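Only a single protein chain was left out; the remaining protein chains are all shown in position.
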Amino acid sequence: MRYLPKSQSERQEMLDAVGAKSIEALFETIPAKYRLREALKLPGPLSEMEIIDYFKARAEETSRGYTSFLGAGVYQHVRSVVTDALVQRGEFLTSYTPYQAEISQGTLQAIFEFQTLMAQLTGQEVANASMYDGSTALTESVLMAERLTQRHRVLVARTVHPEYRQVLATYAKHLGIEVEEFGFTASGQIDLASIRADALAESAAVVVQSPNFFGVLEALGPVAEAAHAQGALLINCITEPLSLGVVRPPEAADIVALEAQSFGVPSSYGGPYVGVIATRDKFVRQMPGRLAGETTDAAGRRGFCLTLATREQHIRREKATSNICTNEALYALVVTIHLCLLGKEGLRELAAQNLAKARFAQEAMKAIPGVTLPFSGKIFNEFVVEFPRPMKHINERLLAEKIIGPLALDRYYPEQNNRGLLCVTEVTPRAEIERLAAAIRKIVAA
Amino acid sequence: MRYLPKSQSERQEMLDAVGAKSIEALFETIPAKYRLREALKLPGPLSEMEIIDYFKARAEETSRGYTSFLGAGVYQHVRSVVTDALVQRGEFLTSYTPYQAEISQGTLQAIFEFQTLMAQLTGQEVANASMYDGSTALTESVLMAERLTQRHRVLVARTVHPEYRQVLATYAKHLGIEVEEFGFTASGQIDLASIRADALAESAAVVVQSPNFFGVLEALGPVAEAAHAQGALLINCITEPLSLGVVRPPEAADIVALEAQSFGVPSSYGGPYVGVIATRDKFVRQMPGRLAGETTDAAGRRGFCLTLATREQHIRREKATSNICTNEALYALVVTIHLCLLGKEGLRELAAQNLAKARFAQEAMKAIPGVTLPFSGKIFNEFVVEFPRPMKHINERLLAEKIIGPLALDRYYPEQNNRGLLCVTEVTPRAEIERLAAAIRKIVAA
Amino acid sequence: MKDKSARAETEAPGIKKAGRHVSQNEGLIFEKSVTGKRGIEFPPLDVPALDPATALGAEFARGGVEGFPEVSEIEVIRHFTRLSTWNYAIDLGMYPLGSCTMKYNPRVNEFVARLEGLATEHPLQPDKVSQGCLRILHDLQKCLLEITGMDAASLEPVAGAQGELTGLLLIRAYLESKGNARRKILIPDSAHGTNPASVIIAGYEVENIKSNARGQIDIENFRQFVTEDVAALMITNPSTIGVYEENIAEIAEILHSRGALLYMDGANMNALAGITRPGDFGVDVMHLNLHKTFSTPHGGGGPGAGPVMVKKILEPFLPVPVVTEKNGEFALDFNRPKSIGRVRAYCGNFGVLLRALAYTLAYGPGIRQATEDAVLNANYIRKHLEDVYDLPYNLPSMHEVVFSDARQKRHGVNTMDIAKRLIDYGFHPYTTAFPLIVSGALMIEPTESESKEECDLFIEAMRSIAAEAETNPELVKTAPHATRVGRLDEVAAARKPILRWKPRQHLDSTPHKVTATAVPTA
Partner (left out) sequence: MKDKSARAETEAPGIKKAGRHVSQNEGLIFEKSVTGKRGIEFPPLDVPALDPATALGAEFARGGVEGFPEVSEIEVIRHFTRLSTWNYAIDLGMYPLGSCTMKYNPRVNEFVARLEGLATEHPLQPDKVSQGCLRILHDLQKCLLEITGMDAASLEPVAGAQGELTGLLLIRAYLESKGNARRKILIPDSAHGTNPASVIIAGYEVENIKSNARGQIDIENFRQFVTEDVAALMITNPSTIGVYEENIAEIAEILHSRGALLYMDGANMNALAGITRPGDFGVDVMHLNLHKTFSTPHGGGGPGAGPVMVKKILEPFLPVPVVTEKNGEFALDFNRPKSIGRVRAYCGNFGVLLRALAYTLAYGPGIRQATEDAVLNANYIRKHLEDVYDLPYNLPSMHEVVFSDARQKRHGVNTMDIAKRLIDYGFHPYTTAFPLIVSGALMIEPTESESKEECDLFIEAMRSIAAEAETNPELVKTAPHATRVGRLDEVAAARKPILRWKPRQHLDSTPHKVTATAVPTA
């Protein structure tokens, strides 16, 4: 087999050296009755060419040729071939977690740069080396807030990504953390008034998202004040970090849980993505996830190493801040390279383009008789549209036009059954936005 | 501009350091009247994404979706992603000719391995580091033979690739080398009898190709004997080196000119390809092209360096063996990696598959009423087919069926106007061969 | 001959596998930043431009990101290419990290993962246009169930630790449905750190059970442990000392007889695939680390995938979504009333799962050969080192062999010193961090990807270091000597952490400063 660097004669040679009569002898500690007698029923073995054929065939069974207006936490953005060329270097791709600093300085310095970029982007003081994704980053932020405040309740806005809230619920359930949700106003922003002070006083944190799931920007100042006044922390979740190129960073938040997929990571049907937690220096020892720090060697040379490991499971076991071990390092590297390419100017320009495209799409939708934009809040690159018909009706017809339409909100908000979440980015051509508008016009008119 | 690592302020800083008032000042030695006043009329500048869009659009204007039965010196064969992943490493891709051995050992050792593989494959004693392609390798082989024999005439078989012969004619013309051609027999092999001994006695070399342009294997023994008897050399040209996996190597030849494209190099509409010259040790000092040799450093460590440079233009100028400088190093590396992957077994297995496919295709053609195989000689993976109608008629109709049919021979051999050169390899599916046969059956029956 | 001596220093005669070579220095990207440089450009905007400041207003508008780098494309290429050359990697040589299964990452997997139509798909798009992705997931599920002998799977978990949590939540949901979730999870003291950490999140208590003198679970006193409070035993098999748990089937029976379940941490499945199936010897729930056994690249720490395989009784509780197939039509099933819910947004690390399928297809039933070679390599290395390194548990080794530094300690040389010295010999160190039941462990897992030649060079290096530990312990204790930086001060790093670059900190940043990695800062 091409992956196995041994010939049959070498196998025999090694068996002899080991002093085993046969390869079976090496497995004798496994009771005979549990050792497989026949070969597993698996497809293959396949040659490289057959493997490629199999996956090319699968790739033909997906959405090629369709135009998609989906966002909702996963965004299509420009990616440079430069990034992919670099992350495919074996020295990055096939290395392990950099526990052995002297032969892992490449990965370690890149992590240090990632942490810095994430801190700069979010306006926070420190960021970690990555979490699984945004949903688990948010969940871990809540557990972190619980440890910091020793309070076992959390207030979560219904404008936070519904799937993120589902993940939080799964984790919180058996940790005795009580999750209470609060609503939103006609602007599509959180209904701060609906939060009772006494609830705040018992809560570890208030969790909001900006831009929120409806694409609307949240004003963090007031909610931060309210929370802090009652000793609660503010956690801000960000699923579209590109917005930070033009939108003020969440300095008011105590913990930021971010999904960085927008920065060069392919949508890849759901993963791998890159979660990040950023926070204030004073909270760092309760932050989960790996951290790279700067130090020196005996000769005074600058170097980097993983640090504050006493927070982690491999040292603290059941007392660890989290059970996370393997993270999303390679994609954190993708994000790092992508952001170095974008740079200060590119980030801003790209964000501004998204802003302009979204505005154009909003105008195009508003111009369609019977179609409205229910929320009045400011948006970045996605927004909610209300149709005179159920989304199912609209989207089935759009799909026939090779358009993947707005995400039906009733999937998560049963009461909003005529509403869809529409996303456009710099890669959505104007012509396609116009084609979408024309198609919807036809559908609602029919 | 993204490729230029300078800011405007740095440019000014550097200009000041240089003591130039403006950038124009640096170009003042160019008479003002010849300095461009307006910008060049060029398309662009384009972003990376626009460049990709432009070339993807071009890629849509080619033969995707067609099945091709073309060979004639350029062959479609299995290529491994492993090869491409390795040659794209910047250390190979973006390095120069390894004149500075201490920081070029990677390239140098790879060249040494290439030379060894080519020698093993051709059964010759030594091979060079690459020539432009097969056609120029053949041409340079003739010039080499002229130097070795001091004779100014060469006998070339009409079964040698016609375009190779055209290139030879272009080079030979002004060097006073007389090129005389000789014919072939009903077997599709050279007509040895047609070569007069006195012609041989005045010739530097006899040039044959095996498998020849008709796909037929040539018997080299007799022609070598005849040539050597008259003091002429035998040059054998090989355009399909995969044949050497099952076909006896041209040990009888004094010089082998080979095109190595078959070994992992994409057809890429004509290039880059990889020419090679292999020969006997005693002729090496008249061989053109770079050579890497083994040596040691002061501490006795094994290392490799370019050697016998006194043959080359940068040392010998007008007295050099050739004017070649830049060669096809990166593709010689592709060939080296590809052959390491194939290995002894893989090479043989792959060649055997081609043999089997060609036989299958021959049977399929013979089975069509009115279609014949004019040549009786043994073949490897391509062969000549004779149709009851002109090739133009056949191929136009095949093209309509999304089949790129056999190469029309009258393009090079006006007298063979109903004949086509048909090639099948391991990547030609049986079903496509059957589809071709069915289509031809329809066409000739119509 | 100055150069000769210079090299002699680093290429001790014993060191055959590696030398030293010139290596580029490189500062932090922020230190290379110059205002006005661009690393990327975009197609022109095809809709009317909008000024962010006016569009967003003072409340939301941002100026620009303070301190963000400004560099050109070639500088980005060079920066990360240079950094990469400071790393060790599987592509460079043996990476014998025990418990990590650092095997060859096939290149074709990278190729197929990037195909347009797969890498480009959105997780929320209609199933109708996701059939290709869903079929990949479904095909992988079938393969994993066949290999493990289990009944149902969830591909949601994105790492081993998340697989553990998911499995524990399934156990909890099942026991709750039976009326009592119970309180404790039993964990052998040899377990990986994520096991106890996951137990806590699942709302259980950890009860550690001591391994016996042979590093195995003592079946007799194990009986006492399994009270009505015990929800499950979480066991790694083969254990982290590379030994197969002889009594695993009997252990399963004991647990089942008391209404408890058996969880198997499948991180070491590389010792079993094709040889035996957890489902057959009594395991109720387990996870696999596809980034170990199934060759997906570690990428400097991740990503991974930790799918969970269960027996029928646990299937109703699997997290959503579950990939289903009905006469050729594939779908994501969210309608699962008894589900423990979601453990992550969307449908798992598709890109990793896809690679694991590519790996499985490459081997087919031949995966057994990979397992055999992995175990053969481990035993071959053990055989050639057991006379110079202490073997705390001498039961037969499976995919890895665990030594201790007991003998070298006598000369003041510990496992970390030996590990660091291995670097000079051209190898990545083995694992030193655990298991806790071995003090000063040398946890060596070669995997099937190592040739006899590479194993022989490793054995030679280890024997040579053992000799050095006696003749020249100082040399070993100050290793590595061949690397661009020496041992780093991790204590200082933790005492006053510097976790990000700050302009202040590097005010005097000049072209020279860029090379701070090589010039003593002191």
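Read from first to last, the chains carry the letters A, B and C; within each, the first residue is number 1.
Please note the rule applied: a residue touches a chain if its C-beta (ideal position, glycine included) is under 8 Å from a C-beta of that chain, and two chains touch if they have at least 3 such contacts.
What you are looking at is a predicted structure, and each value in this text was computed from that prediction instead of being measured.
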item	value
Among the chains presented, those that the missing one touches	A, B, C
Which of C:85, C:212, C:227 or C:324 contacts the chain that the document leaves out	C:85
Subunit A residues touching the omitted chain (full complex)	1-10, 45, 47-50, 80-82, 85, 90, 103, 298-299
Subunit C, residues in touch with the chain not shown (by the definition above)	1-7, 9-11, 13, 15-25, 32, 34, 72-75, 77-78, 81-82, 85-86, 91-93, 104, 106-107, 423-424, 426, 449, 451, 453, 456-457, 460, 474-475, 478-484, 486, 511-512, 514-515, 517-519
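Throughout what follows, only the chains that are shown with their structure count from here on.
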item	value
For subunit A paired with subunit B, centre-to-centre distance based on mean C-alpha positions, whole Å	49
Distance between the centres, which are taken as Cα means, of subunit C and subunit B, whole angstrom	46
CA centroid of subunit A to CA centroid of subunit C, Å	20
Contacts with 2+ other chains: residues of subunit B	48-49, 80-82, 85
Shared-contact residues (touching 2 or more other chains) in subunit C	37-43, 70-71, 73, 77, 81, 108, 110-111
